[in-house]
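Yeah, one chain of the complex is gone here, protein chain that is, but the others are all in their spots.
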Amino acid sequence: MVPRYSRPAMTALWEPEARFRIWFEIEAHATEKLGELGVVPPSAAKALWDWWATSPVIDVPAIDAIEAVTKHDVIAFLTWVAEQVGDEARFMHQGMTSSDVLDTCLAVQLARASDILIEDLDKLLEVIKRRAFEHKLTPTIGRSHGIHAEPVTFGLKMAEAYAEFSRCKARLIAARAEIATCAISGAVGTFANIDPAVEEHVAEKLGLAIEPVSTQVIPRDRHAMFFSTLGVIASSIERLAVEVRHLQRTEVLEAEEYFSPGQKGSSAMPHKRNPVLTENLTGLARVVRAAVVPALENVALWHERDISHSSVERFFGPDATITLDFALARLTGVIDKLLIYPDRMMKNLDKMGGLVHSQRVLLALTQAGVSREDSYRYVQRNAMKVWESDGQLSLLELLKADTDVTAALPVQEIEDKFNLDYHFKQVDTIFKRVFGEA
Amino acid sequence: MVPRYSRPAMTALWEPEARFRIWFEIEAHATEKLGELGVVPPSAAKALWDWWATSPVIDVPAIDAIEAVTKHDVIAFLTWVAEQVGDEARFMHQGMTSSDVLDTCLAVQLARASDILIEDLDKLLEVIKRRAFEHKLTPTIGRSHGIHAEPVTFGLKMAEAYAEFSRCKARLIAARAEIATCAISGAVGTFANIDPAVEEHVAEKLGLAIEPVSTQVIPRDRHAMFFSTLGVIASSIERLAVEVRHLQRTEVLEAEEYFSPGQKGSSAMPHKRNPVLTENLTGLARVVRAAVVPALENVALWHERDISHSSVERFFGPDATITLDFALARLTGVIDKLLIYPDRMMKNLDKMGGLVHSQRVLLALTQAGVSREDSYRYVQRNAMKVWESDGQLSLLELLKADTDVTAALPVQEIEDKFNLDYHFKQVDTIFKRVFGEA
Amino acid sequence: MVPRYSRPAMTALWEPEARFRIWFEIEAHATEKLGELGVVPPSAAKALWDWWATSPVIDVPAIDAIEAVTKHDVIAFLTWVAEQVGDEARFMHQGMTSSDVLDTCLAVQLARASDILIEDLDKLLEVIKRRAFEHKLTPTIGRSHGIHAEPVTFGLKMAEAYAEFSRCKARLIAARAEIATCAISGAVGTFANIDPAVEEHVAEKLGLAIEPVSTQVIPRDRHAMFFSTLGVIASSIERLAVEVRHLQRTEVLEAEEYFSPGQKGSSAMPHKRNPVLTENLTGLARVVRAAVVPALENVALWHERDISHSSVERFFGPDATITLDFALARLTGVIDKLLIYPDRMMKNLDKMGGLVHSQRVLLALTQAGVSREDSYRYVQRNAMKVWESDGQLSLLELLKADTDVTAALPVQEIEDKFNLDYHFKQVDTIFKRVFGEA
Partner (left out) sequence: MVPRYSRPAMTALWEPEARFRIWFEIEAHATEKLGELGVVPPSAAKALWDWWATSPVIDVPAIDAIEAVTKHDVIAFLTWVAEQVGDEARFMHQGMTSSDVLDTCLAVQLARASDILIEDLDKLLEVIKRRAFEHKLTPTIGRSHGIHAEPVTFGLKMAEAYAEFSRCKARLIAARAEIATCAISGAVGTFANIDPAVEEHVAEKLGLAIEPVSTQVIPRDRHAMFFSTLGVIASSIERLAVEVRHLQRTEVLEAEEYFSPGQKGSSAMPHKRNPVLTENLTGLARVVRAAVVPALENVALWHERDISHSSVERFFGPDATITLDFALARLTGVIDKLLIYPDRMMKNLDKMGGLVHSQRVLLALTQAGVSREDSYRYVQRNAMKVWESDGQLSLLELLKADTDVTAALPVQEIEDKFNLDYHFKQVDTIFKRVFGEA
């Protein structure tokens, strides 16, 4: 975790204290059910909850000190709780194994992290939608291969982003369900020393599903799917970030990240206004994606479990979720405050001398009975002249002077093909598909 | 694609001929709708389908030869079709762009590949289920950290695999839905020159969903999710493969890959029977996973599209699906014919002098009123002696001679803790969770 | 391997025939030494080489047919050779294990692949150097964050690429040395059944180093380093490819990939000239890099070896080297024929109203005694006006009208700061560092 790329709510989730609180809840709920089942005295759970009701401070250094001796984190925690609660605490953890606590805790943390990320996505979607409707019909040039193609609207660009992040949200909801399971099944998952009813009880209390079959641990294909999904979301962030970076480059300048008054772009060059937020998002996407391969490598644990996954998750559980949370919020801010320059968009669109309308003329020629090959040739020879003139020549004028073209199409019809609105007649259709409204 | 790791049905899907056949269907369906809409003469689609009804051979070299000149694959294909069909063919592709064909074709290919993979998973699940029930109560030692822990059954190991591959199947069905979309929206996705009804028509005919908003291409977050999902499935294959490899190692030898009579394990050592199929699966998992990062890197295309994704997909579209198909089939064969040795499992289980029962004694001591710390100490000091004797000493005998232990527990009760069936009482519960039956 | 991204010489190296030829050489050289050592009759090697001198055709299908029965590739090959050579062939492979042949063969293949790649790099470097000197002093704007910064020359961009690919060459030479080792040490690397002198002999004959200690195989950290190095080279290719893509985008258009007369950029838009080669290189870089993670995962083979690495290498041995060879050649062609537009470069450079000179003024102000903070503020307030005017205002004129500025600097001195040559005075220094000449 790098502090400058983190936000408090998500970070708190991964603090030792948060972890210990979840551990306690798991143990106390389990003890409660064990009491109902008659395995331990009902007074045990009561003692635990009574202590909990006093809102005790979790003494992280004290627990760490015990762990330094036992070299076992859960035993250290249980020992510390027993010191606080007293004799009744010895019934805790009956028939359970450390992983029952650790893995169920991780499930709670990742589920809560998912909830934050889903909320982040909702905010991002809201902002994108607003900018989409604001610029639904703002013309801008569409580019394939970085080369001017045909007109689109800036609203359509936002609609694409909206659709993409809507998919990301659906994926994240599915990924959350993947990892939100509870396993309390004992040393090798057989429930030999603990009734499955305990697992069901704890699962219900913590809002988790039960893990149908665990070994000592929850199977790691679930986590692999979870982190892979974060990697896909990160890549979608990268895509929108790269779009902004392109739009801000000096020669294009159709949009700019908001530039706050006190900000200095460069220690040396005072005129610079750099898309540093979206460049940063490009890098953060790489960071989030870095969790994917280790998570995939974590799946093939040996037999009923080994502990190789643990260190990986200690790094990437926090790093991937904290960084993604930060990145989504940063992207939301960028889009929210993005400076959008419709005039510049129109200026760029016009600069190619009308080349963007070439396809319409091509189609009109073929519809007028010219062969596809000839049509292509007529248009291309004029288009190339415009291209080489750096936008000084006008395609419309050249076509009107090309007798092969005018032999097939009246001048008025050629002129009709240079109308921008023609390109936007289906924008409402697309908006309805994406937003359910237009 | 490496021939030895491929199977014919999946490989055929990626041959040029299969691609061209799908291209034709897309173009012909589109022309049909364009005819209905009055954009082109209805006779155009009829001419295409009439030719198609003659079951024409796709002349791949001829198309390649045209491409060598035009340097454009779709134009080359259209030119060739026009040569076959005649004048009516010039109405094909009206208002469409190459990517409309290419991306929709890839969607069809990946959807069909998914269907094969889903069928593969079904076969694997069937085989795993059979072995699970066959060995539902075959005792074997559960191992955490590679160290004997407590007894499980071989059927439980299979149940875990069944649950894991069931999740993989659900993920693959979701991944199929991700990529099974049709985009026929023109040069920059605005439908400027083509009615959205064409897209709807082609989508319906090919069993795809419509892409709500495309640029020139179908957005690549869909493919990133698809290949990531294949990576997770590959990791689950690796997990089961590694389990078999462990079980086959000389000192364990609880299971073996089937060894065919003519097979030679080693050119030098005639006694060797090596788990080469599962070692190979371990490697193939790495190969399938190799597609994940490039697919994630493909998402951030520039503006309305660049073509950097294309070469990546030419490699990993075939490689990842063909290899995964092969791997799933190979794993199915391994599990189907796996030689399972219950006697050896029992022998291994017994070899630690009863150490696997230590936790039960620990619990009994605490329930008999001994503090958790003392209980742990009593059991551990005897357990350590057994451990160091390499299984020559018996934990039961040592405990019966330990006066701290016998002071708390009658000998009969100690002996009761060494009963294997105790561990298997919830196997039916787990089987019902996993298979819906026990 | 995807045929369209391959070249014949590199591809041939990975054909079965090439592999069998290397196998034969290894076996024959080994038999020769075994004969010298008196382990086998000297006539054995003679028989092998005599047959070899007849330039025999390697009957790949026949060997494959034998392998279909034995399920062991080296035994199949030895059997086939024995069929050709006769009785003396039974002395082949004495004391060797399959991996002695397979791994030494892979070393030869990777070393030869490296030689081709080194030659590719030499050609690329030559072309880059030519373009560098050609445009040593062609002014163009330097851009940080995609925003105009200060002037550079196009030759400097080429010098950077030259330095980078020179490093790549040095890395590749080191990577070649990593994998060019010979292991003929028997079943577990102890030389129990074969004299180390055989390994030394074969190594010398094949131009390899001896592997100081092998297990059954050559350790895979060597190959991990090799494929990682290819991944770095691929990334450098991507960097130069992305530079060209940026320079070709419509609004910049300072350079273009060569566009051949017959080429069609788009089936729909006849005016398009797309940087498809460099976009393709961007994708191919992802493909080559895909080999890195599997190669790293291959290192931790179990004990003296498992065979999981083998399938990975069957894919990525050919794919990574063939694709990189193709990519280097394609990049060489792109740079060789790159259309470079100095006029457009100058036009772009000028378009920001002189903002690129802002830093020089800033420095002059501080040197004239203005505090750094004030200097920054004076320059920035004028720079911002220019920026917002979209290049319509001139920084020079504004500064000359700013009394805070003119209070510190005479007008003549301000004007002096707007001289382009000032920026290029160290170009020769840099060229000497990079090329050894200027």
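Odds and ends about this structure:
As written, the chain order gives the labels A, B and C, with residue 1 at the start of each chain.
In this text, a contact is a pair of C-beta atoms (placed from the backbone, for glycine too) under 8 Å apart; a residue touches a chain by one contact, two chains touch by 3 or more.
Quantities reported herein were computed from a predicted structural model and do not represent experimental measurements.
Annotation: of A:A290, A:L324 or A:M345, A:A290 touches the absent chain (contact as defined above). The hidden chain makes contact, of the residues C:A159, C:L277 or C:L396, with C:A159. Check A:D306, A:D350 or A:D402 against the missing chain and you find that the one touching it is A:D306. Within the full complex, the residue among C:W52, C:F133, C:W302 or C:F418 touching the omitted chain is C:W302.
For the options C:A9, C:A192 or C:A401, the residue in contact with the chain missing from this view is C:A192.
Listed here are the chain B residues that touch the chain not shown: 141, 143-150, 245-246, 248-253, 264-266, 268-276, 279, 293, 297, 344, 348, 351-352, 355, 358-359, 362, 376, 379-380, 383-384, 386-387, 390, 395. Against the chain not displayed here, chain C makes contact via residues 90, 94-95, 142-146, 149-152, 156, 159-160, 163-164, 167-168, 171, 174, 178, 186-193, 196, 210, 212-213, 215-216, 219, 221-222, 224-225, 228-229, 231-232, 234-236, 238-239, 241-243, 246, 282, 285, 289, 292-293, 296-297, 299-307, 359-360, 363, 366, 371-372, 422-427, 429-430, 433-434. Within the complete assembly, residues 2, 4-5, 69-72, 74-75, 78, 93, 96-98, 186-187, 193, 245, 260, 262-264, 266-269, 274, 276, 279-280, 282-284, 286-287, 289-291, 293-294, 297-298, 302, 306-312, 314-316, 319, 323 of chain A touch the chain that is not shown.
The definition used in the following text is that only the chains that are shown with their structure count from here on.
Chains A-B form the pair joined by the most contacting C-beta pairs. By the residue-number overlap criterion, the interface of chain B with chain C counts as same, with over half of its numbers used by both chains. Note: centroid distance chain A to chain B, computed from Cα atoms, is 24 Å. The set of chain B residues touching two or more other chains comprises 186-187, 193, 282, 289, 293, 297, 302, 306-307.
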